[in-house]
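To start, the structure under review is shown below, and the notes come after it.
Only a single protein chain was left out; the remaining protein chains are all shown in position.
As written, the chains take the letters A and B, and residue 1 is the first residue of each chain.
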Amino acid sequence: MQPSPVSMDYDHPACRAIGRKIRAQAPFVYGLTNYVAATLSANVLLAVGAAPAIGAAPGWASGFGARAGAVWINAAGLINGSMAAMQVAVAAANASQVPWVLDPVAMGAGVAEYDALVRQLAGSGPAVIRGNASEIMALAGGASTARGVETTVTIAQAVPLGRVLARERNAIVAISGEKDHILAPDGQMVVVPGGHRLLTAVTGAGCALGGLIAAALAVTQAGPERPVAVVAVHALYARAAEMAARNAQGTASFAMGFVDALSRLQQTAG
Amino acid sequence: MQPSPVSMDYDHPACRAIGRKIRAQAPFVYGLTNYVAATLSANVLLAVGAAPAIGAAPGWASGFGARAGAVWINAAGLINGSMAAMQVAVAAANASQVPWVLDPVAMGAGVAEYDALVRQLAGSGPAVIRGNASEIMALAGGASTARGVETTVTIAQAVPLGRVLARERNAIVAISGEKDHILAPDGQMVVVPGGHRLLTAVTGAGCALGGLIAAALAVTQAGPERPVAVVAVHALYARAAEMAARNAQGTASFAMGFVDALSRLQQTAG
Partner (left out) sequence: MQPSPVSMDYDHPACRAIGRKIRAQAPFVYGLTNYVAATLSANVLLAVGAAPAIGAAPGWASGFGARAGAVWINAAGLINGSMAAMQVAVAAANASQVPWVLDPVAMGAGVAEYDALVRQLAGSGPAVIRGNASEIMALAGGASTARGVETTVTIAQAVPLGRVLARERNAIVAISGEKDHILAPDGQMVVVPGGHRLLTAVTGAGCALGGLIAAALAVTQAGPERPVAVVAVHALYARAAEMAARNAQGTASFAMGFVDALSRLQQTAG
C-alpha cells in the first residue's frame, strides 16, 4: 500500500533553511544549457545568491565540472553544444563527487536520435532528474507523449513510472506540474502545492529550476538532506510564482515579478 | 494601374479571428533562429498561446520540421547553427506540407557569402518572407543597403521590388517599417498602420514577428486565408506596441509592456 504523500510548501522551516544556505554560501554552480533558457537561468541563480557559470568554452567542461559545487545538464543544451562536452562535464563532476542535475527537455517528443542521447545522460549518474510529466514518463520507458518541449500528460500519469525511474537510477526525480512531485529513490514522495500556471508562459522557467536545484545540491550533503533540498527549491519557486501573479499585467511582467520575488524571498529568508 | 492599398488594423474582425485561432489551437511551431532573439521569440509565442520549440538538437530539424504546425527560419540563426540544419528543417517541412517563414536578417549588409546562403533559403519554398526594407530589397535583387541588421531605405523604396519577390517566389512578402506592408503573390497589398518606433529599440522584435507569422500559418490553410493571417499578426503586433508605449519608462519597460499587451490582447480576443 502506498502511503499518502507528504505536502510541503515554503512556510516549512526546512525550505527556508535551504534558501538561507544558498544565500550564505553563494555556491558556484556550472551549467550546460540551451541559449533560449540560459539568461533566465543565470538571473534566477543570481537572484537567490548563487554564482553561476554557463557553457563549454575550451577547458570549462572539465575544469568547472570538477570545481563547481554542483552542475546542471539541460539536454536541450544540445541545440548549442555537443554531447561530448556534456559527457566531459559529467565525468569531471562524477570524478570529483560533484552532484549534478539532468533536465531531459523534450524527451519523448518523437525524436529517437535525441531521446537516445538523453537516456545515455540519465544513465551517467545524475543525483536529480527533473522534468515535466511527459519527459519523465518517456525517460522511464513509457510512451512518447511530449509535444516539442511541452507535456501532454498529467502528473498522476507520470508518478508510477517516475518512481521506477528514481529507484532504477538511484536518483531523486522531480516532476513539475500543477503540483510538483518529488520522488526519492527509497519510495518517499513529497508534493509541493501552489505555483502559478503563468510560469508555463515564461520560456526557460523549467530549465532555470534545474539550475536552482543544482544550487540546492551544492549546499547539502548526499543522503536524506538532498530530497528535502530539492523540495525546498520547488517550494521557493512556487511561492515566488504566487507572489508574481498578484501584480502581473501579462506574461512578461509576471516573469519579472517572479525573479524579483525570488530575490526578495532570499533577502528576507531570516 | 496599381489599386490603392487596403489598410487593416487590429480592430478588423479578421485580425481578431486569427488571434482566437492561435489561442484555441495552441499550435506547435518550430524555429531555427539566433540566440540574440530566441528568448523573446519564445516568450512572444507563449504570450499568444502558441507552443514553440527552438534549435537543432540531434534529430530535431527533421523531426520537428515535419511535425510542427509551421516552421520559421531566421537566417541570422547561422550565427549559432548550420546551413545544413536549416536545409534539413526546410526539406522536412516541405515534404510534410508544413508552411514555413523565412526571415532574411541582415541580407544586403555587404557580406556576399552570407547573402548567397539567404538567397538559397529564399529559393527553397517559403510561404512567407518577412524583413525590413533593406533586406527585402536586397533579396529581390536590388542594391545592398543594410547596415548590419538595420535598414537604411524606406518601405516605399522596397515595395516595387517586394512585389517582384512575392511573384517570383510565390510567397507572401511582409515588409516591416513605420507602416507594415504585406504583399501577396497575386499583387494584392495590405498596409498595417500603427505600431511604435520603440519596437526598433528592442532587440529581436522583428525576429519574434517571424515566429508569430509561423503561428498564424499553423492555424490557417494555404490560399486566400494566408495573406490575411500574415496581416493579422502584424496588426496584433502594432496594437500591442501602441499599448506598451503608453506606460513605457524607457526601452526595457516598453519591451515588457509589449509582451504583456500581446498576452492580454489574446486573453480578451473574444
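Criterion: contacts are C-beta pairs under 8 Å (C-beta built on N, C-alpha and C of every residue); 3 or more make two chains touch, one makes a residue touch a chain.
Not measured: the values here are computed from a predicted model.
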Study note, to complete from the structure: Touch with the missing chain holds, among B:150, B:168 or B:242, for B:150
Revision key, fill the gap. Sole touch to the unshown chain from B:10, B:114 or B:258: residue B:114
Point to revise | Touch criterion as defined above, residue of A:94, A:152 or A:263 at the omitted chain | key: A:263
Check your understanding: Where the complex has a chain not shown, which of A:80, A:157 or A:251 is the residue touching it?
Key -> A:80
Point to revise | Chain not shown, touching residues in chain A | key: 28, 30, 35, 38-39, 42-43, 46-47, 51-60, 63-64, 67-68, 80-81, 255-264
Practice item. Kindly note down the residues of chain B that lie in touch with the hidden chain. Key: 34-37, 39-40, 75-76, 78-80, 83, 106, 109-114, 117, 147-150, 200-204, 248-253, 255-256
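Throughout what follows, only the chains that are shown with their structure count from here on.
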Review point. If you average the CA atoms of chain A and of chain B, how many Å lie between those two points?
Key: 33
